[in-house]
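Below is the structure I would like to discuss, written out as structure tokens.
Yeah, one chain of the complex is gone here, protein chain that is, but the others are all in their spots.
Residue numbering begins at 1 within each chain, and the chains themselves are lettered A, B and C in the order written.
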Amino acid sequence: MDFDLTDDQKLLTDSVARLLGDRYTFEARKGFQKQDAGWSADMWGQFAEMGLLGLPFDEAYGGFGGGAVDIMLVMEQFGKALVLEPYLATVVLAGTALRIAGSEAQKSAILPEIVGGAMKLAFAHGEQGARYDLSDVTTSARKAADGWVIDGAKSVVLHGDCADKIVVSARTSGGRNDEAGITLFMVDGTAKGVTRRGYQLRDGTRAAEISFASVEIGDDALLGTVGGGFPVIGRVVEAGISAMSAEVVGSMDRMLDVTLDYLRTRQQFGKAIGENQVLQHKAADMLMSTEQGRSMSMLAAMMVDEADDAERVRNFALAKVGVGQAGRFVSQNAVQLHGGIGMTEEYLIGHYFRRVMMFEHSFGDTAYYLNKLADQVH
Amino acid sequence: MDFDLTDDQKLLTDSVARLLGDRYTFEARKGFQKQDAGWSADMWGQFAEMGLLGLPFDEAYGGFGGGAVDIMLVMEQFGKALVLEPYLATVVLAGTALRIAGSEAQKSAILPEIVGGAMKLAFAHGEQGARYDLSDVTTSARKAADGWVIDGAKSVVLHGDCADKIVVSARTSGGRNDEAGITLFMVDGTAKGVTRRGYQLRDGTRAAEISFASVEIGDDALLGTVGGGFPVIGRVVEAGISAMSAEVVGSMDRMLDVTLDYLRTRQQFGKAIGENQVLQHKAADMLMSTEQGRSMSMLAAMMVDEADDAERVRNFALAKVGVGQAGRFVSQNAVQLHGGIGMTEEYLIGHYFRRVMMFEHSFGDTAYYLNKLADQVH
Amino acid sequence: MDLRFTAEEIAWRDEVRAFIDAELDPALRERMRVGFGPTKQETIDWQRKLNKKGWACPGWPTEWGGATWTPVQRLIFNEAIQSAPAPDLQGFNITMLGPVLAHFGTPEQKAYFLPRAANLDDWWCQGFSEPGAGSDLASLKTAAKREGDFYIVNGQKIWTSTAHMADWIFALVRTDPNARKKQEGISFLLIDMKTPGITVRPIISIDGSHHLNEVFFDDVKVPVHQRVYEENRGWDVAKYLLGNERSGIARLGKSRANLEFAVDTARQVRSGGAPLVEDRGFRHRVAQIEVDIKALELTQMRVIAAASKKSDGKPDPFSSLLKIKGTELLQATSELIMDTGGPMAMPIWASELHALGNEPIAPEWAGYMAAPYLMLRAASIYGGTNEIQRNILNKAVLRL
Partner (left out) sequence: MDLRFTAEEIAWRDEVRAFIDAELDPALRERMRVGFGPTKQETIDWQRKLNKKGWACPGWPTEWGGATWTPVQRLIFNEAIQSAPAPDLQGFNITMLGPVLAHFGTPEQKAYFLPRAANLDDWWCQGFSEPGAGSDLASLKTAAKREGDFYIVNGQKIWTSTAHMADWIFALVRTDPNARKKQEGISFLLIDMKTPGITVRPIISIDGSHHLNEVFFDDVKVPVHQRVYEENRGWDVAKYLLGNERSGIARLGKSRANLEFAVDTARQVRSGGAPLVEDRGFRHRVAQIEVDIKALELTQMRVIAAASKKSDGKPDPFSSLLKIKGTELLQATSELIMDTGGPMAMPIWASELHALGNEPIAPEWAGYMAAPYLMLRAASIYGGTNEIQRNILNKAVLRL
């Protein structure tokens, strides 16, 4: 057991913290959000320059060969600053799919483009009727002479509106919930038959509904094996949970800090409201939730590369519930302790609140994973 | 809608309160508990004299023709004093079975004996393997030439050790959980083949394990119709829930009072501990739970005679959960706010705590009724 | 004792429901069912229909159009409105200003303002809160300096709900900055929002909606005859206003409507290969909320019955219980709605759903599943936070 960070990891954390502290203030973020894309191409360039976009990729592709802990450290900082850029979608989600299932040719072609900041990706798996069921895929891929034809629609695809390439899951055989018949493909965002409707999510990040109408792709667009998509999707989702858990930890840290500050300075009835013992204890509960959530986020990071399937799946369920509940508790109380100001768009607390809400409803919610854990009690 | 009590009801409440205030102090109760029976025959005589033992029975049998609200008022006072006597078992449980299912002959023979205080009854339904399932009856009754023969065992029979007559549920047909094959009988506590092992419950009241080994009873021991026991049992249990809910309300009232008193007088770090805002808010939460529980207890009382089965059953589920959760919250916090003293046998709070615990695990617990309610969501 | 409604009370409930069924625009009702609010014009139209019926201002004195309803009738009326759902009575006009004017107003103030308020000819808003005051309302700073027949008002109000659509504002202002106690030296003014010097700045809430505003007063001239009650005794008026009309504070009808909406959606949403409504975890959550709703429903009736017996005019401290438990239910039910929506609740697309003509990009319900959750976090904050409510319970009942 060892909680130490390497010197490289400390350096990484510090550099990201410094960059965001300087350039990603709450005010700056408002500006980024107002840009057409809903985020800042300039910051994306900074991330590339700093090596963040290549963090988890092999050095052979220009990456840095980092692991889940490195991603965790970066995402914690992103959670503090509420970073809007398509890092999760590109580097973590689609990036994991490529790392695990991509052919040498695919990796050589795409990863360096990601690392350099030239290419953004999205992971298009969820569908409107699927909710959190990873095997519920109705989008279909039909074999054609020289490739595949995709039909169907994907929903709430994170940063799907700006993605140059989209990792798409499609059914190549089996019934609606059949795990074995799911296959992954790489589709160009601008391919004929692809329609994207971008929109903002409640937390200010972007997503898209994407429909595929007889989209023709070549055999080289196949990602991994035919019918082999499901286990890859599971690993991608786990990488997403781990990364986003770390973001929530960063957000909880900030919410707690900002709330403590408010409690210390806000005067009412002639004294700081933080002198109320009830609010002190509520803050203590927030602190404890934050720390428990941090532990669970570490667990998730540690499990990303765990080889034992049962162990990994179970721990991700524990972690998702733990971070989700901690986030809900901390964010609700951060608003409550602020009172009216916490309810306004102008103030930063509400933005953290919504990012945490977004996490809880991504990749399966608390009830979904409690169900999974309950299934194992016997 | 009308929350008023009649003048008679006010008088009833006052008289019971006065009697218990004078004669049923916490110290007096300790004495009653130490008596062989585990309760006071003298107090039982007082209850008879005051008319409490005849409260719900028709005047034709010497009773007072009172209703569920009258029982509620008495039980609230009993809950404040933690009355040990077999009132619930005799008057409410077995009494309800007799009222609903008894023949004219049975009622004429037994009810006046109850009213006068000469006869105690028990309701022997639960079995060791049944938990809260009312239809789970394995005790059997076999038709003989001139009556019935009963074999089996009943568990945690409230005041079963002192009962002169025992209302026993037995299977006359069908499988283990078959609702249709359950029949009620009246069995003498001293009948041949009846073995009773009395013991104390955690709250200081008495109960017994009762076994029946080829117990022969006459045809006149049949209570109600053959195979018609199940609906009667349901009504008996509901009457029990209603009465005991009122007891819990009385206990919560007392716990809150005693706790407030403690918070006002107990000094620590140079001031009354009740000056701590956190404890004030906890007490406010106890108050709210008590009031919400009181409302639910009223609902139960109101539902005892409701004719619409679905409406009645549903409301009893709501009430049982509501009172159970309120009781658990109030009693746990009463101990917590007292600190060490609340954990001791000598002090009264722990006795209320255990009476409330007993309620939650009588007639089906919170999880059992939440399940019932959940079944209806669709 | 009988907790059930009497035949007369049931008949009354049926009468109210029948009126709503007959008079409320079905399209508005459906939009409200899924969480949308009525427009200003819709609220006005509805209020006028009620006014025609004689139901616009039930709590007022009968000479000004009030009703002779019992507290139970009032409760039944409120719950029927919330459950329908139909637009609430415009609170600033009906539950706040009206009773205050009827009690403290001059004959001229009553004659002019009351009928207009009942008919929503004037839309009123409330200018109490100020930046920096929060729950400590009496520490307000907006100044009104007497100059002849006018007050010159300078200062700022905040959290002013619907100020951007209001014709008038009733405001607390400081007329004596040197008063001994901060509660003294405050006056209660009626101010026309069209008076020069008033600026309204929107505050957008975290659900993206615009209900709240800041209102700035810059040398605003207010005729002295628009002051209600005596100068420097506005705090008495405010206390009277705040103690008024606690019936419906629990907003149980709204929680019930929320729960219904969640369950209804859960029938349409699939989870694990079956409708979400069949999931045991979901069902248990619904069951627990049903228990809590029932308990509060009965407690509310008890509080109202008790209130109808006493007539000291003071607010019942148990209205704090109704507020706390009521807002907990509003929050629990809105959380359930959001969780039911799941990923489909995360986009901001309520307004975009139909933007593309006949081709909605998501199921209709999806647009409304997160907003109530976000918006109702304020329920435990406004009108005195739930922490303040517990302080009140402690002071008034527990006396620790």
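As a working rule, a residue touches a chain if its C-beta (ideal position, glycine included) is under 8 Å from a C-beta of that chain, and two chains touch if they have at least 3 such contacts.
Only a predicted model underlies this, so the values are computations on that prediction, with no experimental measurement involved.
Name every displayed chain that the left-out chain is in contact with.
A, B, C
Tell me which of A:M50, A:V149, A:L260 or A:V313 is the one touching the absent chain.
Residue touching the chain left out of view: A:L260.
In the whole complex, not just what's shown, which of A:R176, A:R235 or A:H281 touches the removed chain?
For the chain that is not drawn, the touching residue is A:H281.
Taking the entire complex into account, which one of B:Q128, B:S173 or B:T190 touches the absent chain?
B:Q128
For chain C, which positions touch the chain that isn't shown here?
280-281, 284
For review purposes, identify every residue of chain A that touches the missing chain, sorted by number.
For chain A, the residues touching the absent chain are 1-5, 9, 69, 260, 263-264, 272, 274-275, 277, 279-281, 283-285, 287-288, 291-296, 298-299, 301-302, 315, 318, 321-322, 325, 370-371, 373-378.
If the hidden chain were put back, which residues of chain B would touch it?
126, 128-133, 136, 155-156, 177, 197, 199-203, 207, 209, 266-269, 273, 276, 278-279, 332, 335-336, 339-340, 342-346, 350, 353-354, 357-358, 361-362, 365, 367-368, 370-371, 374
We take it that only the chains that are shown with their structure count from here on.
Just grab the chain with the largest centre-to-centre distance to chain B, centres being mean Cα coordinates.
The chain lying farthest from chain B is A.
Would you kindly tell me how far, in whole Å, the mean C-alpha position of chain C lies from that of chain B?
Centres of chain B and chain C (C-alpha means) sit 43 Å apart.
Report the inter-centroid distance (CA atoms only) between chain A and chain C in whole Å.
Distance between chain centres, rounded to whole Å: 38 Å.
Any idea how many Å lie between the Cα centroids of chain A and chain B?
From the centre of chain A to the centre of chain B is 55 Å.
Residues of chain A that touch two or more other chains: which are they?
In chain A, 276, 278 touch at least two other chains.
Mind pulling the residue numbers of chain C that touch at least two other chains?
282, 387, 390
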